[in-house]
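With one protein chain removed, the remaining protein chains of the complex are shown where they sit.
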Amino acid sequence: MPFKSALIVGAGSGLSASLAKLMLKDGMQVALAARSTTKLKEFADLTGARTFECDAAQVYDVEKLFGDLDAARLTPDVVVYNPSYRVRGPLLELDPAEVEKTLAITAFGGFLVAQQAVQRMLPKGEGALLFTGASASVKGYAQSAPFAMGKFALRGLAQSLARELGPQGIHVAHFVIDGGIRSTRRPPDPDKPDAMLDPDAIAETYMQTLKQPRSAWSFEVELRPWVEKF
Amino acid sequence: MPFKSALIVGAGSGLSASLAKLMLKDGMQVALAARSTTKLKEFADLTGARTFECDAAQVYDVEKLFGDLDAARLTPDVVVYNPSYRVRGPLLELDPAEVEKTLAITAFGGFLVAQQAVQRMLPKGEGALLFTGASASVKGYAQSAPFAMGKFALRGLAQSLARELGPQGIHVAHFVIDGGIRSTRRPPDPDKPDAMLDPDAIAETYMQTLKQPRSAWSFEVELRPWVEKF
Amino acid sequence: MPFKSALIVGAGSGLSASLAKLMLKDGMQVALAARSTTKLKEFADLTGARTFECDAAQVYDVEKLFGDLDAARLTPDVVVYNPSYRVRGPLLELDPAEVEKTLAITAFGGFLVAQQAVQRMLPKGEGALLFTGASASVKGYAQSAPFAMGKFALRGLAQSLARELGPQGIHVAHFVIDGGIRSTRRPPDPDKPDAMLDPDAIAETYMQTLKQPRSAWSFEVELRPWVEKF
Partner (left out) sequence: MPFKSALIVGAGSGLSASLAKLMLKDGMQVALAARSTTKLKEFADLTGARTFECDAAQVYDVEKLFGDLDAARLTPDVVVYNPSYRVRGPLLELDPAEVEKTLAITAFGGFLVAQQAVQRMLPKGEGALLFTGASASVKGYAQSAPFAMGKFALRGLAQSLARELGPQGIHVAHFVIDGGIRSTRRPPDPDKPDAMLDPDAIAETYMQTLKQPRSAWSFEVELRPWVEKF
C-alpha cells in the first residue's frame, strides 16, 4: 500500500468498517468521521481507529476536521467520501428541504471534503480521493429524484476532479455500487448470502484500486452481485 | 402544437427569446420568469409575452410564481427550465458559497419548478417539462467541478422525472446543448457564422420535441454545431 | 427540406414506408432498396418511389445500387440505413453463421452504404446519413448477443462518421428506437394504441432531424413510447 493515512467520511456503515479494518491491517492510520461518533466508539476502541465528529455538508465542520487531523498528525493521503442521504417518493410528495439536504450531504459535502483534502495532497503530488456512488449515480430512477440529483452531482464532481487532479498525481476514483449491501440491519437471504454485496468484498476492491500504480488507474469502478439485474 | 401556455424560466438568454417567439407564433401564451425582468421589458412589450420576477432557487418565489400564473390564467402546460450559474477554476480556488449557489440555481431550482408545474399538469394527464443541459451534463470537465455538479444533478432529476411522469402523460426532455450559443455579447466568427449554435435553431428543435406525439417521445436530445469537437 | 433525393435501405418495414411518404410529400425523390422488392411493388406503384434490389451486406450489390442510382439521376443526398437481422437465444444455442449474418447485415452493410453515399456527398459538401438503431444499440440484453454486437457496431460506425464527416458538411445521425414499432403484423393493444411506436411519428422526427440547420445538429436521437420502461 503506497499510502499511510486514511480518512473515511461517512463512517458507520458496513463498508466503512470493512475498509477501515483492511487499511489498519495494511499498516495505515485510519480516521473515521461521522455526524455522530457514538456508534463508532466500540469499533474505534477495538481497532485503534480515531474518530471525529463532522457534518460534511458544513464548511466550518470540514475545515475543523482537517485542522484536527493535521494537529493529530493524521493528515490523510487517502480520503473516502461515503455520505449520502435520500428521500424517496412521488415528486409531489417530496419536501424541498429534504431535497436540499440530499444535495448537501450527498454532493456538496464531497466538494468540501475534496477541497480540504487536495489542499494537503497537491504539495506532495500524490494522494487518492475515492467517492462512493450507487446505481442512482448513472440512472435516475422513478420516484427517487433527490437521490439521483445528489449522486449524479457527486459523479460530476468526481469526473471533473479526476481530469484536473490526475495529471497532478492524485488518483480520483468513483465507485458505482449497484445493489444492496448486506448488514445486520439488512441481512441477506440465508440461502443466497452472496446475492447482496458483501462490504468486505467491496472494501477489497477499494484497496486494490488504491494500490494501482499511476500508469494504470481506474476512474470508474462498478460492483454488483452476480445475480443483480442491470 | 398540442400545448397552449408556456412558462420559460431563466428567460433572457437568446435561447429563451427565440423559443418565446416561436411559441407566440404558434399561438401559445408565453410567460417569462427571471430574477430580474428589467432586461425582458422591451422583448415583452414587443411580443406580448408576460414577465414575472422569480428566483428559481427559492421555494417561496417559485410557489408565488405559479400562484401568479394561475391568477393570470397562464397556468403553463409547457415549462422550460434554463437557469444555470457557474464558477470555474482550480478546485482550491473555488468559493464553497459559489458552489452552493451553482447547485441551487442549476439543479435545485429545476426541482422546485418541476414540482409546481407537475402539480398542475398531473390532473390533466398532459404537459411537458424541458430541461436545458450542456456538454457539462454528461462530462465533468477539469476546473469546472461546480458546473458539472449542477448540470449532472439536473440530468439526474430529468431522468427520474421522465421515468416517473412519462407513464402519466407528461413529456420530460433533457437537452444537451454542446457548444457555444451565439449572441450579440458572444458573436460568431463572421466567416463561420454557423460554427456556433444559433438560438433560433435550438428553439426549433425544442418546438419539434414538444410536437412529438406520445407514441414516440425523445427524452435526451443533443445539439451541436457541425464543426464542434465531441 | 434542404435535400432533394433520398435512398432508404432496408425498405419494407413500416418506418421506411412512413418515411418515404413524408419525403415524397416534401417534394423529394425517393429510392427504396431491399433484398427483395416484391413486397415494395404496390407501395412504389402507389407513390412513385423507385425500387432497387440490393443485399446491403454485399460489396458488389452496394456498388451496383449506387451506380444504378447515378444512372437514374437519383444520386441521393440523404441516405437512411435501416437493415437489421437478429437471432436470439442462449449463447450455447446460437449458430455462428447466424451471428456472422447479423453483423454483416446490421453493421457491415451500413459501412458499405455509407462509403458509397459519402463518395457522392463529399464533393458537394453536404448530405445526410441516418442510421436506425435500437435499445440494443446501447444495452446488450441477455440472450441477445448477436443483435447487441450488430447494433453496437453500427453505433460505433455512426459515431466515427459523425466526427469525421460533420466538419465536412455531412450530417450523420443515429436513432435509438426504444420500443416495438406497431404494424399490421404486430398491432398495438386497441385500448392503448400509442403504447407502441407509431412509424409515422418516428418518420416525423427523422424529417425534423434532416431539416436541422448545421449550426444545431443532433447526432443521437432517442425515441420511445410514453409508457416504455427505460
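In order of appearance the chains are A, B and C, and numbering begins at 1 in each one.
As a convention for this text, contacts are C-beta pairs under 8 Å (C-beta built on N, C-alpha and C of every residue); 3 or more make two chains touch, one makes a residue touch a chain.
Remember, predicted model here, so these are calculated numbers, not experimental data.
S.K.: For the chain omitted from this view, which of the shown chains does it touch?
M.R.: In the entire complex, chains touched by the missing one are A, C.
S.K.: With the full complex in mind, choose from C:F152, C:Y206 or C:W226 the residue touching the hidden chain.
M.R.: That would be C:F152, which touches the missing chain.
S.K.: Any idea which of A:L46, A:A72, A:A97 or A:V227 touches the chain not displayed?
M.R.: Touches the omitted chain: A:V227.
S.K.: Spell out the interface residues on subunit A facing the chain that's missing from view.
M.R.: Contact residues on subunit A toward the absent chain are 163, 166-167, 169, 171, 182, 193-198, 201-202, 204-205, 208, 212-230.
S.K.: Contacts of subunit C with the missing chain: which residues?
M.R.: 59, 90-92, 94, 96, 99-100, 103, 107-108, 111-112, 114-115, 118-119, 122, 136, 139-146, 148-165
Definition applied: only the chains that are shown with their structure count from here on.
S.K.: Considering only chains other than subunit B, in their present positions, which groups are joined through touching?
M.R.: Contact components excluding subunit B, positions unchanged: A | C.
S.K.: Quick one: subunit A and subunit C, Cα centre-to-centre, how many Å?
M.R.: Here the centre of subunit C sits 45 Å away from the centre of subunit A.
S.K.: Based only on mean CA positions, could you tell me how far subunit A sits from subunit B in angstrom?
M.R.: 32
S.K.: Give me the residues of subunit B that touch two or more other chains.
M.R.: Within subunit B, the residues that touch at least two other chains are 163.
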